[in-house]
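Here is the structure we will look at.
Just one protein chain is left out here, and the rest sit where they should.
Labels run A and B following the written order; every chain starts at residue 1.
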Amino acid sequence: MEKLLTINNLNLNFNTFNGKNKVLRNINIDVNKSEVLGIVGETGCGKSVLALSILGLVPKPGKITKGNIYFQQKDLLKLSDKELEEIRGKNISLIFQSPMSALNPVFKVKKQMMEVIMAHSSMGKVDAFKEALRLLNLVRVPEPESVIECYPHELSGGMAQRVVISMAISSQPSLLIADEPTTALDVTIEKQIIKLMKNIKNEFETSLIFISHDLEVIKQIAERVAVMYAGNIVEIGRCEDILYNPLHPYTQALIKAVPSRIKRGKELKGIKGIVPELIDLPEGCIFESRCDRSDKKCKIGSPPELKKISEDRYVACFNLKG
Amino acid sequence: MRAILEVNNLKKLYPNKKNILGQVKNYVHALDEISIKIPEGKTIGLLGESGCGKSTFAKVILRLTDPTAGKIKFNKNEITNKSYHQLKKERRHCQMQIVFQNPNKVLSPRKKIEFLIAEPLLVNNLYENIEEAYPKILKLMEEVNLSERLLNRFPHQLSGGQKQRVCIARALSVEPDFIVLDEPTSALDISVQAKILNLLNKLQQKKSFTYLLITHDIRVAEYMCHEIAVMYLGEIVEKLKAKSFREYAKHPYSQLLIKSSSAEYEISEKEISCAGELPSPIDLPKGCRFITRCKYAIDKCKNVHPELITLEDKNLCRCHLVKKGIRLN
Partner (left out) sequence: MFKDNKYKYIYKVFLSNKLSIVGALIVILFLLVGFLGPFIVPYSPETMDYSNVLSEPSIKHIFGTDEFGRDLMSRVVYGARVSITIGLIVIAISRIIGIILGIIAGYIGGVFDDVIMRFVDLFMAFPPVVIAMVIATIMGGGVKTLIIALSISMWTGVARLARGETLSIKQNEYIISTKAVGGGRFHIMWHHILPNILPPILISSTLSFGRIVLSTAGLSFIGVGVQPPIPEWGLIISNGREYIVSGEWWLVFFPGLAIMMTVMGLNLLGDGLRDIFDPKERKL
């Protein structure tokens, strides 16, 4: 599989008055061409910050301290702002959770779409308009001629997200990053959007990084999954492997915590303790204090690194058990 | 089984547009002819997506807002026409409490946790001041598994799960019989949700609470509830036992919900298009409200509004195509 994006040893801190918040530590992950990589994790694990750092959009006081992000033979971290601007929206597009924050409320859909199209191509207004309609059809918006004349607030959540997606794919980017794109949508609409994104990926051979906290959603779209916890990637593998045969204690605990009717009457297994502060990091594994099977060796030395268990399977744990 | 809450033909309309003369032109139909009996000691789930009216229902039965029509009986007392103020005088409001969805916004930011937990006790004159209420506060903290140390902190210093526990403690403090849980875990992480759901179950076993659980998440509903009522555009479209929800749900909307939330089901190309999104709750279709998204719709569905009929096992369903013994595929 050819690699599209390679993140090497990425480290990112947020400098606050309390100290240095080590939000991302030793992130190593690749995305292959034309694949869907799911990133799953809970609040504070750093998944959104990771997405933003690919495009150099991490707000101050975030600062990348180490690492490289290779995309099409270039290290994105070494590019100037201008060079990054060329890539954003053209080769790499970003879709956020709330479509309403991505769309400008005072302009019609028409104007916003045409602006994006014309920025990344040499089309004139007339062609851009036709292209906008074509894109709306592509994302299965019903009656595109009337939708295109609407203002964002006149659209439902699902419809607005489709518009945002259409704008994101207008330049046929090789990489699409979607940060919880369906979390704010109703579950019946969510399914449609997920299927839509799968179709886009297949038709344009775009790679997709899909970020979510919902395992069920990840199951529906991801081919490979990376599990993040408190700034580390703890496990990577094929989707079925991760969800049906999790190896890292955190992944196992996460799956056990999901309610279902099979578990009726029984207690759900939560994870004891809370997510630690990322400022004064303890030695050893960051998950240690909440782990069921931690022992002495988990408390000392450097944190565990991702080790290859089998083809496409990596786990960062000192105490692996099936 | 005794019904702790009985609602009959509950209707809630919000005035929408007014013409120049100030007369209301049309209404938002938030709730329409809702009738439901909630048995004591059980958990009833209200399942639905945005705009179905489930949160409005919670506000109306707690009398935080007035119904437009219908009757509400709580513990055999009719409370429909009583204002919240009157309910407070009779102490009825203590018997019904609510835990809200977003713990981040529900706790007053400049108040310490000890004040927030003492507050329900003080405003209801159960204790004179915080010092007097302290033993009770400590007991409540213990019941929701919160450390005493947190009492001196402010809400922004607590995690999401801890804040939600404070909200649960507040609801518990007045010793209610009936608690409305309005999406209590939607804003929480999966692992935190597990702990909160465990806590809610434990409390119910200990104190025989009746819960009305409002959620859009089928898995939570299936796990927590005895019965599930599915809502769509202000109506109950189906009601059946949670244990067999997946097998026996007959209403096309219920089936759509089940399929949408499971990875196993692949939706067809035709179903991707959002043709037939939610109709406006202002201009409701004449017949069945689900018609714009239903693949089984027939002529009758366009013209005649279906009633809620009782099927086997006391299940209810609002669909012309569902009759006793016949299942839609």
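In the analysis below, a residue touches a chain if its C-beta (ideal position, glycine included) is under 8 Å from a C-beta of that chain, and two chains touch if they have at least 3 such contacts.
Because the structure is predicted, anything quoted here is derived from the model rather than measured.
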The one residue from B:84, B:248 or B:296 touching the chain left out of view is B:84
Given B:2, B:25, B:111 or B:300, the correct residue touching the omitted chain is B:111
Sole touch to the unshown chain from B:35, B:68 or B:102: residue B:102
Where B:8, B:68, B:124 or B:280 are the choices, the one touching the absent chain is B:124
Listed in rising order, the chain B residues that touch the chain left out are 62, 64, 84, 88, 93-94, 97-98, 100, 102, 105-111, 115, 119-120, 123-124, 154, 156-157, 167, 170-171, 173-174
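Here is the rule we go by: only the chains that are shown with their structure count from here on.
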Note: chain B sits from chain A at a C-alpha centroid distance in Å of 32
Per the touch rule above, chain A residues touching chain B in the complex are 42-43, 140-142, 156-159, 162, 186-192, 195-196, 199, 213-216, 219-220, 253-254, 256-261, 263-264, 267-271, 274-275
Interface with chain A, chain B side, in the complex: residues 49-50, 159-162, 189-195, 197-198, 201, 216-220, 222-224, 242-243, 245-246, 256-257, 259-263, 266-267, 271-275, 277-278
